[in-house]
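I have a structure I would like to understand better, so I am pasting it below and will then ask my questions one at a time.
Not every chain is included here, but those present sit where they belong.
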Amino acid sequence: MDYRDSAEEAEYRAGLRAWLADNVPPGHQNATTQDDRAAVAHAWHKKLYEGGYIGQSWPVEWGGKGLSPAMDAILNEETGNFNAPPLPGTAGYIGRALQMYGTDEQRTQLLPPTISGDIHWCQGFSEPSAGSDLAALRTRAVRDGDEYVVNGHKMWTSGGQYSDWCLLLARTDPDVPKHKGISAFLVDMRSPGITVQPIVLADGSPETSEVFWDDVRIPANQRLGDEGEGWRIAMTTVSYERGPSDIGFISTYRKNLAELEETAAKKGLTDDRETQARLARAYVLGEVLRLNVLQQLSLRISGRPPGEEGSISKQLWTHTEQELQHLALDLFGADVVTGRRPDYLHRYFMSRPISVYGGSSQIQKNIIAQRLLEMPRK
Amino acid sequence: MYALLNSEQLALQETVEALATAVGITNPVDLEDRDPAHAWVQLEQMGLLELRRRDGAAPIAGGVEVMVVAQALAWGLVPVPYVPSAVLATELLSLAKVSDDRVGGLLLRPDLTGLADSDGWSDALIWGGPGTSSVLALDDGARLVRHTLSQPLSGNRSVDLTQGLWDTVPGAREELGEPIPGERLDAWLALALSTISADMVGIMRRALHGAIAYSKERIAYGQPVGSFQAIQHLAAETHVTIEAAYSTVCYAAWCVDETDPAEALLAARTAKAYCASVARTATENVMQIYGGVGQTWEHPAHFYTRRALLGTLLFGDENAQLAEIARTRLGGS
């Protein structure tokens, strides 16, 4: 056990800090509309790529740096320390899916621009009647010569409006058990028949999108993996999506907590014992999550692929973020309900679906009980 | 002793729930399509705006009837300022012995913990409807003060899409009626807290009602999600807290006109403390049962959460009530 940087890690960190000092875009926090935030994210991806900070732990042959997964954690931590925009998460896990399941042709075509930020991805998994029970998805892909023809309706396609490509799950065989009839596709979002519409979240802000697929034709060589392999690909992909470290959560959390502390101080609340205790408790929960993620990252450093223990982080992440937003409401509720702090209202409503998406809290607990604790299924 | 609604009260509940279902809001489109003035007129025609006027010394109807109406209107998300205007402003005018036309709303402190005093009006917020043209506050001597607004309200600040909070606007200030004795003000505060709590119970009940109906229809893993023990227990826990909240609200509402004001205020603070401690969680549990769809603007789940958030703060959140309860029971500062 050693939480200190190794020589290699320390060198990496020093270089990164120097680079961040020069490159974090000033004022990027002022981007509050979805469009502005997407623009910031895309520009930041490009900049990270130019600095050599994309795909740290990917193999060199696929455009990565071949570094230890520890560098991912350092990157997360330091971008947080420098108040940088969030790291591009989607590129990370879709890139892995391409590496693990793509053909040489697909990798050659798509990995370089994915890494460089020349193309951006969305995920076409969930549907109106397939959420937690993702395998119930109904979007059909029917083989027609050298193409598949896709019809269906996808929900919760984050960034659908800003994406060039989509990793799509669709049913290619309706006659086999539900998990076995699903295939994965790499789809150019400019294909005719794709319609993206924003989904407006509870606070009134468009945050994600739904995508309608009407007779969309996909070349057969854009199928990822074999027919029927879609479920396995999705599960692997999701396991890389689940970790809070992969999505820059911890750095954002620290920023938001620091901001709450400042607001409390400005309002003269930091002399109040209960406020002190609650802010300290939020710090503790953030540390709990950070330290748990470090242990899971250490499993990866030691060569273990992400497994069910990711459900533990997901639960901690959910609790930590939802509690932080509860704290904001409890401390500054009057400002929130009277419209003086729309940012807190936004964050509050954004914190609620964390216990729903990426496998609801109920599903995570099933996984923990049945797979980690080996409790009996009915 | 009979701690439940009697047959007349049940009939009132049924009537107002039917009205509320007809004129209330069930989705964001209704907010634009439905005219709140229409609902208000219907309430007026049914005499529901008059419940706290005095017929001699006694109000036309008691705290329990007010609770029934407030809860039913919240159940239907009827976007009218029933509580601030028809209940609390009317009651203040009655207590000050003012025979006056209807008053639109109340002037609240910026933190919503109570009526604004006459010093801090520039920061104060108006709790009322879009057509409010005058508001009430109290001066230091417990004398009612009316602020007649010189221009129409604009820019609803409220997080709750079905209740209004507005920046105050310039206007004329006048003192009204007789000073209100401290004991009567306590009873008024008890009415305020119990009615706001009743509103919260209405919200919570309707929210859970919808989620349970959804859980019986929505299929996952080949069965209704409402058949999973995790969802059943979430609903059951929520139901327990809502029914418990209702129990406290009934007593608080009854006390308003039937016990001495100190007991009424303690009962009302008890109800508000409990409702404020469970309302946010109840509406969050409802959003969780709805899953993804419950997170969207198009779905009414957030309407309930928003109204619960506002209700939690109006006239003091759980902590504020607990501090006062402790002062009553333990003495000290």
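For clarity, chains are labelled A and B in written order, and residue numbers in each chain start from 1.
Note that a residue touches a chain if its C-beta (ideal position, glycine included) is under 8 Å from a C-beta of that chain, and two chains touch if they have at least 3 such contacts.
Quantities reported herein were computed from a predicted structural model and do not represent experimental measurements.
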Subunit formula of the full entry, expressed with the displayed chain labels: A x2, B x2
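Here is the rule we use: only the chains that are shown with their structure count from here on.
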Gap in Å, rounded to a whole number, between the CA centres of subunit B and subunit A: 40
Partner subunit A, residues of subunit B touching it in the complex: 110-113, 125, 157-160, 165, 219-221, 228, 230-231, 280, 284, 287-288, 291-299, 301-302, 305, 309-310, 312-313, 317, 319
Subunit B contact footprint on subunit A (complex, rising order): 126, 128-129, 131-133, 136, 155-156, 199-204, 274, 326, 329-330, 333-334, 336-340, 345, 349, 352-353, 355-357, 360-362, 365
